[in-house]
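Structure below; questions to follow.
Complex shown without one protein chain; remaining protein chains in place.
Note that the chains are named A, B, C, D and E in the order they appear, and that numbering of residues resets to 1 at the start of each chain.
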Amino acid sequence: MLPISRFPVPELKDLPEDIREKIVAVQEKAGFVPNVFLTLAHRPDEFRAFFAYHDVLMLKKTGNLSKADREMIVTATSAKNQCLYCVVAHGAILRIYTKNALIADQVAVNHLKADITPREKAMLDFAIKVCLDSQSVGDSDYALLRSQGFDDEDIWDIAAITAFFGLSNRMANVISMRPNDEFFTMGRMPR
Amino acid sequence: MLPISRFPVPELKDLPEDIREKIVAVQEKAGFVPNVFLTLAHRPDEFRAFFAYHDVLMLKKTGNLSKADREMIVTATSAKNQCLYCVVAHGAILRIYTKNALIADQVAVNHLKADITPREKAMLDFAIKVCLDSQSVGDSDYALLRSQGFDDEDIWDIAAITAFFGLSNRMANVISMRPNDEFFTMGRMPR
Amino acid sequence: MLPISRFPVPELKDLPEDIREKIVAVQEKAGFVPNVFLTLAHRPDEFRAFFAYHDVLMLKKTGNLSKADREMIVTATSAKNQCLYCVVAHGAILRIYTKNALIADQVAVNHLKADITPREKAMLDFAIKVCLDSQSVGDSDYALLRSQGFDDEDIWDIAAITAFFGLSNRMANVISMRPNDEFFTMGRMPR
Amino acid sequence: MLPISRFPVPELKDLPEDIREKIVAVQEKAGFVPNVFLTLAHRPDEFRAFFAYHDVLMLKKTGNLSKADREMIVTATSAKNQCLYCVVAHGAILRIYTKNALIADQVAVNHLKADITPREKAMLDFAIKVCLDSQSVGDSDYALLRSQGFDDEDIWDIAAITAFFGLSNRMANVISMRPNDEFFTMGRMPR
Amino acid sequence: MLPISRFPVPELKDLPEDIREKIVAVQEKAGFVPNVFLTLAHRPDEFRAFFAYHDVLMLKKTGNLSKADREMIVTATSAKNQCLYCVVAHGAILRIYTKNALIADQVAVNHLKADITPREKAMLDFAIKVCLDSQSVGDSDYALLRSQGFDDEDIWDIAAITAFFGLSNRMANVISMRPNDEFFTMGRMPR
Partner (left out) sequence: MLPISRFPVPELKDLPEDIREKIVAVQEKAGFVPNVFLTLAHRPDEFRAFFAYHDVLMLKKTGNLSKADREMIVTATSAKNQCLYCVVAHGAILRIYTKNALIADQVAVNHLKADITPREKAMLDFAIKVCLDSQSVGDSDYALLRSQGFDDEDIWDIAAITAFFGLSNRMANVISMRPNDEFFTMGRMPR
């Protein structure tokens, strides 16, 4: 079984106070510590910047993107980057938010075959373009999204989430970040 | 929710006897009828040829590929073809055969991050090359596989399974074949 | 000169009766045994499934695809997969069926420069999409083909022929199946 | 002439104190305000996270990457993402740090034709792989970089800088961030 | 049947004397006027430069490339550019020079399956790299070709022929230059 990172993984007790507190809070909520917290804690300053950025984007209270929309973007684009950690971890969260056991695999394998609305399809088409071909984004992309009810701030949100997780995907791929076993099964069963 | 096929799906009672018998047998074993049986039964002659071919390759008794090896090949290459049906259905069977709840998602998202042996990695590297770039297959591919303990008949097996499911993937993508809900969760929980 | 296969090629006399009969029948009709029959006979069970599938698709009596249409699909998509055997052998058959000495090379090199009708162009555009990018096939592809007079069953036919020869192309590439010399010149001269 | 952003650009006087202070400090040092500061200030919280992350990576005091190395990574990978802002702005900073008027254009157009050392070439080869194909990064990449004198922490640095600017490139492409005219000419003339 | 060019095609009698003479000489030798002479004569000055360049490269008396080698390069690389005119016309000339009825189709469809020597394979591998990915050409390509007996002037020849026909391929594709019917059958029959 592969380790959770190619790099040294700090023990909770050796981490700076603020980071330990953040991790303990997550652990209390989720029941386990997602490996991204431990593996990135190898570099405390980058950890702080990474999660500050993450929280701004993913915990944002305004705009028209639901939490499920955001996780759907992360799952679909992380699949394009073949990032095992993010597909598995954010796919799990997507299942939880949507209470839909199928959606994460559908979106990860081929969003064109997923049970999603035209609005969600347009959102993912755009996110995938930002992920794979951002240099070609232009007026027609904005027009298409607006025709589906997204405003410009929503477009920024989709792009920023995609861009941020593109960063995350690359780090996870390079350090071989391993998803926790828990994520593979979360949200798959009716309660 | 999307239907299981863009094409008409026959009812069991309307099918030719031999096809109905085959489907009933599967149903008894699996507890449900995998959609591939119903959707392809739209064309009985093609159904017969498809499953004859499938069974020759997947139920073959000889050679060095285990049943799990074969399902691993199907899962990894179907992911490259973004075939939702095959990734989900054969990923489920892979979990069952390996009694490993994680392996299917690992192999589907990025086999380079999966908990697999060097022999399995060589097998999947080759299968993916046959899937995406068969025109470039040559001596060096044979040499590499032989160095991992595969003989030439095993190489034919890997290629044939990949090629056959390449056919299957294309049909599933074109008719929008939908995986049964059951497959998404099969083999994910310890019993 | 390269051999006709990387794998052992059985002699006619050593083959099971049904396979020998099929091969002899082809030989009588064509004047020679196309190598695909000998090279795939290395595995009799797969041979039977392969040709059963082949015959269902290529000898089908119903629908709006002519025999020439089918060979045109095979020639164009096999060129995308860089399959020497299928481009040369099916290009030859295409020349015979169309009595057109130029069409096979035109379609193999660049179907956009071939002397074909808009209906044939739409058919080949779709076949090539199924060949190279089946994951993106969707409603707009169906609409386009219908606007050219194809019905849904024809669309299944185009997809199935492409998918089946995608299998064939991959096997031919992996075993280095060599086209018979006869195919290179068949149908090129006015009689 | 295109504007500096598709989105509203705040005036300095309307920005939160901490952001205004940061911008004023940059302005005093550089003689002008790089547009990235103004365009991203449209979203103060993301601005803070972005520059916190940026500063951790680019102002890091430890490790074997020089400041010029870091800017070379940014310039080369931003060119792959066709990000006009980053190629022009970081190319300018690269010229300043290296006192080399040619290096930025060389690295942006084709790093294989640049006047760089084998160590720098290995660094850029890896950065470009992280940028375009991070899913394939593995042991052999680590081995190659180590053979050029990089340690694992340096490898993390190269990856993190590439990943962070991949985020930046995507945002700049989506909002059409325009580089300041000053950057085009900075560092091009002998003083 | 498509015309031989999207652009006006001059009549022989309306052409400048030097061009008419050149065309008449070709006609006497070949028995017909290859369409490239008529279609490019639409622009006499470009015609002169084009054929001056062509003749320097293809009629060169020195170096280790045979005439057949040169036509093999043209056929293989024109196939990558999907240029119908050049694949058909230069494939014909290749058959004539080699007295080999099979080689042109083999090289056009997949040179890895052609009856060629390791020296010829190295030559075509390099030509195809120059055709599709010249930006990556470097020391290792030179070393490989030298190990097969090519000297640096031969390498220039391979590159220049590939580059020149890359120009020709693009013009032929844009103006839809049609190959003469004669080329399709030339050199295919034993005399």
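Here are a few things to note about the model shown:
One rule holds for everything that comes next: contacts are C-beta pairs under 8 Å (C-beta built on N, C-alpha and C of every residue); 3 or more make two chains touch, one makes a residue touch a chain.
Since the model is a prediction, treat every value here as computed from it, not as a measurement.
Remark: the absent chain touches shown chains A, C, D, E in the intact complex.
Per the touch definition above, the residue from E:L12, E:A101 or E:I175 contacting the chain not shown is E:I175.
Only one residue from D:L15, D:V36, D:A49 or D:L84 touches the chain missing from this view: D:L84. By the touch definition given at the top, chain C reaches the unshown chain through residues 110, 112. Interface with the hidden chain, as seen from chain E, comprises residues 6-7, 43, 45-46, 48-50, 52-53, 56-57, 81-83, 130-131, 134-135, 137, 142, 152, 155-156, 159-160, 162-164, 166-171, 173-175.
Considering the complete assembly, chain D touches the hidden chain via residues 1-2, 79, 82-84, 87-88, 101-102, 105-106, 108-110, 113-115, 173, 176, 178, 181, 184-185, 188-189.
As a convention for this text, only the chains that are shown with their structure count from here on.
Between chain A and chain E, the least number of touching-chain steps is 2.
Where the sister copies chain B and chain C meet, the same residue numbers recur on both sides for over half of the interface positions. Each chain's centre was taken as the mean of its CA atoms, and the one lying most distant from chain D is C.
Two chain pairs, A-D and B-D, are weighed by contacting C-beta pairs, with A-D ahead. Averaging Cα coordinates per chain places chain C and chain D 51 Å apart. Once the centre of each chain is set as its mean CA position, chain C and chain E turn out to be 29 Å apart.
Within chain E, contacts with two or more other chains are made by residues 110.
Under the contact rule defined at the top, the touching pairs of chains are A-B, A-C, A-D, B-C, B-D, B-E, C-E, D-E.
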